[in-house]
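First the structure, which I've put down as structure tokens, then a few questions once you've had a look.
Yeah, one chain of the complex is gone here, protein chain that is, but the others are all in their spots.
Then we have subunit A:
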Amino acid sequence: MTEVADRITGLVGALRAHGVRIGTGESVDAARAVEALGLTDRELLREGLAATLLHGPGQRAVFDPVFDLYFPRAVGGLEGSGPDRDALRDRLAEALAADDQAMMARLAAEAVDGMGGYGSSPGSDGFSAYQTLERLRPQTLLARVRADVRGRDGGGADFADRLLDDEIRRRIEAFRRMVGTEARRRVAERRGRDEIARRGVLPTADRVDFLFAGRDQLAELRRAVQPLARKLATRLAARRRRAARGTVDLRRTLRSSLSTGGVPMRPVLRRRRPVRPELVLLCDVSGSVSGFSDFTMLLVQALHDQFSKVRVFAFVNRLDEVTGLLGHGRADPDGLSARIRAEATLTGWHGSSDYGVALGEFAERYVDAVGPRTTVFVLGDARTNMSDPNLAAVREVARRARRVYWLNPEPRAQWGTGDSAAPAYADLAEMHECRTARQLGALIARLLPV
């Protein structure tokens, strides 16, 4: 049983390294679950451990690959079955047509074993999912599998058959994931499980750097906007409630203490006037940081009912108002950046970002948008492409606004390197590092005015 206990603590350690918060109590529960379920059925074990260790649906994406490493389906490679690419493709096409999951898993193991290996000296060798899939090219099987399925059912007049292509694509995608899992397992046997579990498993979408997020991850982030906005709205409401309880109003407390002979028996609290704050967003939407800006714009738009007025401006080297494009019902998150680029004037003579000119244009044309109730957020990496940062414009905005915050998607260590004017701007506006959705959520909950 100590072996199993080690596995569980190892699994828990790897999950903690990925930011899943698991206490000792949950580890004990997990062990009790293993005791109750036994080790015979791997899928039951997976569900049991997930039920005891996880607290939210988003953590499942990390849990599954880590579980596959600590409780692998098999150990070692396969015997026999030489790497015959064509035979493997034939069998894969058959399995895809029949949607036979078990066969697909077996073929994934064979493929990684036969085609994924690289290197020969111990220490530098390993298995690559990328190489396996490059050689096998399962995506090219689509037409063949479709013909197979059609032939089997006969005809193909059924209405649902028009969905067939998408279904087959999903099956192929599932097979690709199996190959990835299998390759990770084989590498982990060589290099040590703990290391691969910490580095080889993709982090959850809210912990991915905005600047390095892939297309899928950005799409996943966009889907997370609404839940995150709801969460932030509750937090803002709670802060507002606390703030409304307020501080002691000294003048009125003293005044009312006169009736008790000057002894303040009952403190009078300062009453807050319910003013909903205004928000102005200045977003750099140039290629390098557009993922970050899109996400933040959608998030602030989803929070719009928390504020009396939200105005959003986008810029690359010229600046234009895009509040209308984010309006209710029009917010199709996927096409947002394309629409902004098509409908707003963002570039002048060239296509690279210029903070100095854009901020200057804001200070000149839209300075009325900023008043004493306004909080301004600037989103961007402050990379000016060597042009004048125009600090005077920022100073002017900061003078008129209640607060100015700057959210920078670059790591703090890179501020001020190369053409970054971050330190200069940070003197005028409070600058925060904001690299992941998780950081953004925490910052917004803290910084948004109530």
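Methods note: contacts are C-beta pairs under 8 Å (C-beta built on N, C-alpha and C of every residue); 3 or more make two chains touch, one makes a residue touch a chain; residues count from 1.
Please note the rule applied: contacts and distances are computed from a predicted model.
Comparing "ABC transporter ATP-binding protein", "ABC-2 type transport system permease protein", "OmpA family protein" or "MoxR-like ATPase" against the UniProt entry of the hidden chain yields the protein name "MoxR-like ATPase".
For the chain left out of this panel, the touching residue among A:R16, A:R230, A:R251 or A:H350 is A:R230. Between the chain not shown and the residues A:V4, A:A51, A:A87 or A:A338, the one that touches is A:A51.
Residue-wise, the contact with the chain that is not shown comes from A:L37, picked out of A:A17, A:L37 or A:A93. Although one chain is not shown, part of subunit A still touches it, namely residues 21, 23, 25-26, 29, 32-33, 36-37, 41, 43-44, 47-48, 50-52, 54-57, 60, 158-160, 162-163, 166-167, 170, 223, 227, 230-231, 234, 238.
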